[in-house]
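First up is the structure itself, then whatever we jot down about it.
Of the protein chains in this complex, one is absent; all others appear in place.
Going by the order they are written in, the chains are A, B, C, D and E; count residues from 1 in each one.
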Amino acid sequence: MPELGKYAAEVLSAYGVSLLLLAALVGLTLLRGRAARRALEETEAEAGRRG
Amino acid sequence: MKALLLRDLRLALRAGGGFGLGLAFFLIVTMLVPFSVGPEAALLKAIAPGVLWLGALLACLLSLDRLLALDLEDGSLELLLTAPLPLEGALAIKALAHWLTTGLPLVLAAPFLGVMLQLAAPGHLWLLASLALGTPALSVIGMFGAALTVGIKRGGLLLSLLVLPLYIPTLIFGAEVARRGAAGLDASTPLLMLAGLTLAVVALMPFAAAAVLRMGLR
Amino acid sequence: MKALLLRDLRLALRAGGGFGLGLAFFLIVTMLVPFSVGPEAALLKAIAPGVLWLGALLACLLSLDRLLALDLEDGSLELLLTAPLPLEGALAIKALAHWLTTGLPLVLAAPFLGVMLQLAAPGHLWLLASLALGTPALSVIGMFGAALTVGIKRGGLLLSLLVLPLYIPTLIFGAEVARRGAAGLDASTPLLMLAGLTLAVVALMPFAAAAVLRMGLR
Amino acid sequence: MSLWQYANPVKFLALSERVQPVLWALAAVFVSVGLLWGFFGTPDDVRQGSTVKIIYLHVPAALMAINAWFMMLVASLIWLIRRHHVSALAAKAAAPVGLVMTLIALVTGAIWGQPMWGTWWAWDPRLTSFLILFLFYLGYIALWQAVEDPDTAADLTSVLCLVGSVFAVLSRYAVQFWNQGLHQGTSIPVATGNRSVADVFFYPLVLAMIGFGLLFLALVVYRTGTEIRLRRTAALRARMNRGA
Amino acid sequence: MKVSDLSVARGGVPVLSGVSFALEAGEALVLRGPNGAGKTTLLRCIAGLQAPLTGQIEGAEDRVAYGAHADGLKSMLTVRENLSFWAQVFGNVDIAQALDGYALRPLADRLAGTLSAGQKRRLGLARLLVTGRPIWVLDEPTVSLDADAVALFGSALRGHLTAGGSALMATHIDLGVDARVLDISAYRAAPDAYLGASDAAFL
Partner (left out) sequence: MKVSDLSVARGGVPVLSGVSFALEAGEALVLRGPNGAGKTTLLRCIAGLQAPLTGQIEGAEDRVAYGAHADGLKSMLTVRENLSFWAQVFGNVDIAQALDGYALRPLADRLAGTLSAGQKRRLGLARLLVTGRPIWVLDEPTVSLDADAVALFGSALRGHLTAGGSALMATHIDLGVDARVLDISAYRAAPDAYLGASDAAFL
């Protein structure tokens, strides 16, 4: 851990918030992508059965 | 009742339903203030509590016309009137849904906007408290206004006109709390008055709203 | 074209049509400002030009959703689309009607409200000039926003969200004129910029509005 | 063979499956190396102390926030002119990423502002124009969600993006006219006035900037795939319901 | 339900006066009359949405399911959500029967706003089945419906009547059911009738 001096709180919170936001963005993106993949597979299977 | 609450929340959350838009409007109004009065920090600091309260009030006001007008237009209000729900309860529930989708997000967002308007640090807690206690009154009074204007074609602006004077006491006490808080003074007296006002309004207004709604739809 | 203008004006003047309500809203917002920021004359004087511009902008904004939504609901927008009128012209006319019933009354009322907010004497003329030059832009930009959201069920607040950022340049230049004027400074540079902006917007926006309206109603 | 063939959703999906692992890996490497180097491996600035480390987040995020909007503008134009669905969906996919980037720039800037300027927020032109950009992102996303028919939504948001870009530029000038401001001017990304230490900060910053760019790309490609799948699901469902 | 000597007003002017009829369980009654005769006004009054000028309505309270010109659908909710909302409001839960009764299953997950005019109307009529109310009061129920859908309505109505319900309907066209007809043009209020209408005090 580098010595952050009197600004430790600022620097750490900046990194914390930013990484949190990025992680949330990536996480939500992946979740939504998975759900979409699954929905599409189900629908394709159903369409295949019917058509 | 629960079904009604859930339906209203669901409608608000669906695309185009209005959730988050009250919030966005609040954000934008407070943002426009520096553009119009200028960027000086000292000036902004002086008017911050008032502007935040005014912004919250306007954001609430703007979403009022969808409280009942949408239900009237598609005919579901008439059907609700013939349903086995006490009208007072139904209106109270609808006001609750309005607060949950409009007032509550405003309360939660206010601290951030406070920062942007250079609100003094001790003022934040008081601002939060005053908004949390005051916005329910705004929703319930708004429901009364909506019931009053429901029969009128596109009463949007008329509604604002009728409701705004009714909002004045809430605004005065609420803004006073926030201003005293920001100035580091004791703000418990106006806060108590605000709480009392909200309680009274929440208890009584649904009855008035139901009464005028019954008259208006005749 | 003339028939359309007359119809829109007549509808605005009829009861519940919206004429005067924009004005009333303007009045009330500026009236609420002392309640929320407190009554000190010096503070009010400092923010008066900004508040008046902000009030005018919000009053304009609030009446936007009736620009096209009413015509859509009762089906007359579709009928207008099949009528032998160029859509760009029709929209420009409707924006003109909106300005005549909303912007113009605001311009005329602003000096009186200026007095209430302790606006400095030399500022009145500049305020008037800036509002007279700026409000037409507000109407035309608003028409674009209304065309963008016309297909959306009760796009009221969405409309505000989309239009407000577009209003920022107009607001900045307009309020700057009023502020400099009130401070006794030379305000001709921002006034010129405001005029240029309004001209450009009035010339181009009806085309953009017609384009999105055609897309949206497809 | 032209580039336009990837405007076909199916072809795009196939391609994106292939390039995605590479993109994600590269993005992860660049972002982590840039940030780790910046955080652990650079000295404090003479005047700004350790807060200078915020630059490795702040500047890349600010850069991508602007670039994302620019990409949406180009994609919108392609949709309006050539009507390639992938293009419209890519614009839709990019908006939330741009929004988050804007948010990161705003938040890190605010946190930085407290020690440097003594305030979280000032109505400086650069900051203000970023706030306006934030609003444009919000409006753009809200419009996408509010319109039911996807093609109509694509049309309307594209025009909004065009008009919004014009007004964003206008606002930038207006804001500058309105207030002169505190924020440092744009230059090559040299963090401090002190040229002698510039290189120390410069290399990790460049790495982080490339990393954020790659991350943006990876996210947009992935999200575009998601949007395509959602459209395809909806299309299949609609056809099935018609058949029923 | 029994209506006796009823007078109703619209826009402050008496429209109908002296309307009397009884509606037994298991019975359907069709109101007929030219445009503007006052059918909608009368039905609103019986549904409790406006007060009569004079006369009594007995046995209607809390037993009426009203179907107006407008269907009361939320275009941003799906067909299923629309129906279950009304079912819950009226204290029921089962919407399967209503979905089947109007062949709405294939449309169940579509947003109501994307339905065609006739499909919307079918959904509006299906709402009646989830109310569980014994008296249906319907204003032109078969508008926009095709022949098949009219037949669906007919059988739903017959089911309702055999289950002891009753129905009062205004219409200009053939409903596809046989029912007693009441021509309300006979009850048109005389132009000089006062009847305590709101403007009568000024005459």
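By definition in this document, a residue touches a chain if its C-beta (ideal position, glycine included) is under 8 Å from a C-beta of that chain, and two chains touch if they have at least 3 such contacts.
Remember, predicted model here, so these are calculated numbers, not experimental data.
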Task: Touch with the omitted chain, as defined above, among C:100, C:204 or C:217 - done: C:217
Task: Residue of E:4, E:54, E:78 or E:114 touching the missing chain in the full complex - done: E:114
Open item on the list: Considering the whole complex, not just the chains shown, which residues of chain D touch the missing one?
Closed with: 8-9, 85, 149-151, 228, 231-232, 234-236, 238-240, 242-243
Task: Footprint left on chain C by the chain that the document does not show - done: 2-4, 7, 10-11, 14-17, 73-76, 78-85, 217-218
Open item on the list: Under the stated touch rule, tell me which residues of chain E contact the chain that is not displayed.
Closed with: 11, 33-36, 40, 69, 114-119, 121-122, 140, 143-149, 172-173
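Assume only the chains that are shown with their structure count from here on.
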Open item on the list: Leaving every chain except chain D exactly where it is, which of them still form connected groups?
Closed with: A | B, C, E
TODO: Averaged over CA atoms, how far is the centre of chain A from the centre of chain C? Could you give it in whole Å?
DONE: 41
- [ ] Express in whole angstrom the distance between the two chain centres, defined as the mean CA positions of chain A and chain B.
- [x] 34
Open item on the list: Counting only Cα atoms for the centres, state how far chain D is from chain E in Å.
Closed with: 55
Open item on the list: I need the residues of chain D touching at least two other chains; which ones are they?
Closed with: 135, 138, 142, 146-148, 178
- [ ] At least two other chains touched by the same residue of chain C: list those residues.
- [x] 152-153, 155, 158, 161, 164-165, 168, 172
